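Data block below; observations after.
With one protein chain withheld, the remaining protein chains of the complex are depicted in position.
After this line comes chain A, so read on.
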Amino acid sequence: MQRVCHRDPMLKKRDDFEDILEERRNSSDLRYALRCYTPVLYKEVTPCDSSMLKGMVLQSDQLHFVINQVSKETGRAADDLKDEASAILDEMAQCLQLSTVRFFAFVLSKVFKTLFRSIRVNEEGIQRLQQAIHEHPVVLLPSHRSYMDFLLMSYLLYTYDLALPVIAAGMDFMGMKFVGEMLRMSGAFFIRRSFGGDKVYWAVFSEYVRTMLKTGFAPVEFFLEGTRSRTSKSLTPKLGLLNIVMDPFLKGEVFDMNLVPVSISYERILEESLYARELLGVPKPKESTSGLFKARKVLSEDYGSIHVYFGQPVSIRSLAQGKVNRCQFNLEPRHIPRRSSEEIQSFVNDSAYRLVRAQEENMVLKPWVLLASLLLQNHHHQDHQRVAGAQRGRITLEDLTAQALWLRDLSREYGAFLHWPDHTPPSEVVSSSLSLHQGLVRICEGRVQLAVEQAEAEAGGIKEPQISVTPEEALLSQAVVILSCVSYRNQALHVFLRPALLASAIHTASSNCKQEVFNSFSFLRNMFSNEFILCPGDTVQDFEEACYLLMKTGALQVTQQEVVVTTSGQRTVAFLTNMLDPFLQGYQVVCRFLCEEASDNLTEKQFVPAVRKFIITLLLAGRLRYTEVLSSDLQKNALAALLRLGAVQKVKGVEQGTLKVNKVMVNSLEDTLGGKLPTQKAVAARL
């Protein structure tokens, strides 16, 4: 694999895109759906069909071992357990059928053409993928922002005559009667979201995935992030499936495997406001067929374009080179499941982070992402200064365009994969971006602002303006707009993350001393490692990268001892600090809540509603600037960080999962985040 080099992101070479919808608009969808399909297969493929696969799994040594073990432990008859295993497999297994795929190819062609202006794919990536599929078993790792993702993936692979993948899907899809079966026939296999200590389930599941890989049956596709990211930030990777797919390589059952990160970027996400509501506590609608049809409304809107970037295939063998001693599997039969060694755990974890970063890096950013970042900062900044009502959060189109150009150049310096149409006048780029997201922005007399007031009005009901809305309701409807914007800003976060952490570190550190700044950086990085994709153990590397980027743009001077912001760099550093500020504030608020408000027997379940209530109060009282802190994602991440740091513990209280808060420690973490305590003290507090 090519080790991603972070030294100079400007030099990153990326492929060009081709629009696949163009051909769809000019030729018959039916003929397309029925065309000859002869994909390149793995060169050492063991020819088999879905039912043979099942047989191989049920006869595997691993499953036999686990069944006998469970039988001994529980006293249940082995035959009984075998039947159970067989039933699990029936519930799980895909039964990929070309006819179903052809049906989807037809329907999706119609749908995609209605929804999207274009679907752009890097064809060089497709060629690399074809080669990769031929050479070794392949694991496809797309980013996950929408339900659309896996249908889109299969659609693309069909379009390019590539082997259709089998896809790990959450069990919740199975609830959608007819659709579930359709998905199964297009290659989805279903996994329960949690199966705790069910050894038989785990054995069947892992063996099933491994068998499909080893035989070269089909590329295996799953989402490293585990679930759709509601915030458009990449989620910290889930390791279960990655562990399973790496196993055959580590145990020498295949020579190598190719992991292919795929970055799918949506100009406008279908689930945009749905996600925002969900983050604000309106529960997620259960997946149901009728619900899907209700979503028909979305068909009438313009969702811009999709960019799909098939990344460089990553060879597991090269990933493991020098990191894993495979001899550790020599002394036990390989079919006996055993706990991964620490070496392997950290290898898998590290690899997962690298892969998610590879996804992030090839996400295409649209100009709107930069506009959303600017508009949000502007909104909060002016809000904070209590500008008179009508002027609140407004910025002239000219100013916005100028700022956007500045940010465009900055983000390019930082290596962003920005699709800014350079041959179009900037003002046009800005206005067309704004018009695609007219639900979120309002342009009035040449001034732009977030459409929060509009939202307030809608919440009140336009027909009955006299019925006053409770302040809370108004706040929540504003928050929907803000969180939607935030989700676009978040798309660019990975570009600015490291410099932003450094900028905040400089801001919170009590001096310019490099070591102190580093300590502060390291503290923030550690604090936010549930929030952002930060490879564990890469602190020094990240710090150096951040310094390099800020120095390159002239915003920073770094000497042996000192880190100093230049005069010309003030603007950049301010922008970066502002970008991270909502998170800093949010984490502090969560800490304050835990110290001041949390009852002794607060459970994990009650945490989000309680903290939300606390935050609403603060927001309404004007004591908190950022509405986005209402995002349950942020709140959960903050709690996870505190749990990880040991400032909060989960104990068995009256109820399962009662939170025990170490108030001294939480308090000192809050102070450190706010820059009131030097980093060293916080470290000491942790010890």
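General remarks:
Rule of thumb we're sticking to: a contact is a pair of C-beta atoms (placed from the backbone, for glycine too) under 8 Å apart; a residue touches a chain by one contact, two chains touch by 3 or more; residues count from 1.
In the analysis below, contacts and distances are computed from a predicted model.
A chain of this complex does not appear here, and its UniProt-recorded name among "Small ribosomal subunit protein uS9m", "Integrator complex subunit 9", "Very-long-chain (3R)-3-hydroxyacyl-CoA dehydratase" or "Alkylglycerone-phosphate synthase" is "Alkylglycerone-phosphate synthase". Here one chain is not drawn; of A:35, A:326, A:571 or A:605, the residue touching it is A:326. Considering A:37, A:160, A:255 or A:406, the position touching the chain not shown turns out to be A:255 (whole complex). Residues of chain A in contact with the chain left out of this view: 252-253, 255-256, 325-327, 329-330, 333-334.
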